[in-house]
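Only one protein chain is missing from this complex, and each of the others stays in its spot.
So, subunit A:
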Amino acid sequence: MFHAFFRSTLPVLPLLLVLSPVNSSSCAMENKTTEIHVKYENILIHDINELVNISAQNRDRCCRNKNHKNIKVFFCNDTQEIESLQSMACNMLRFFHKQRISKAFRWKAAFVSCGTLQVLKCKCEGHRKEKVCPHVNVFGKEDTETGEQSRKKCNQEVCELKENISSLRSCWNKFEKIISR
């Protein structure tokens, strides 16, 4: 009888050990809010403001159409601001290769995403950060300044990116408000 008990319960323990890390955050700056605060205020906020200005210059009239309104919205969940920022930053890296978005816009968006992930010391699934950020961090400013500045037509990807940027900025505001006590 005891043999049957141990045989049935023994495999459960390794299963718990494998499953538990899935729900934990892959960011290493969870309790270092002061350091995050300093880096955000001194460095990241300026890049975010520049990105918001670039986003405002891009045409968004089509985003008010019903076809473009079904865009995935990221929420900055209470007590999970860092995870929310990680999710938004990783998602924003998707737009780096979208040719229907102007080069300056998607490069700046990638630059801010990489900056967010760097400040929070987070990783993304599928090694997206390792694929994009080294390239952006080295050539980021040069490419955005010398690259073509053509204004692309409004499209679904532009709408999604603008929504993503708005959510990221709001979530940073919320996080800053919480840690500035």
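In this section, a residue touches a chain if its C-beta (ideal position, glycine included) is under 8 Å from a C-beta of that chain, and two chains touch if they have at least 3 such contacts; residues count from 1.
Just so it is clear, contacts and distances are computed from a predicted model.
The listed options are "Gem-associated protein 7-like", "Cytokine receptor common subunit gamma isoform X1", "Ribosome production factor 1" or "Cell cycle control protein", and the UniProt record of the chain not shown names that protein "Cytokine receptor common subunit gamma isoform X1". Of the listed positions A:I54, A:C76 or A:L117, the one in contact with the omitted chain in the full complex is A:C76. Within subunit A, the residues in touch with the undisplayed chain are 40-41, 45, 49, 73, 75-76, 166, 169-171, 173-174, 176-177, 180-181.
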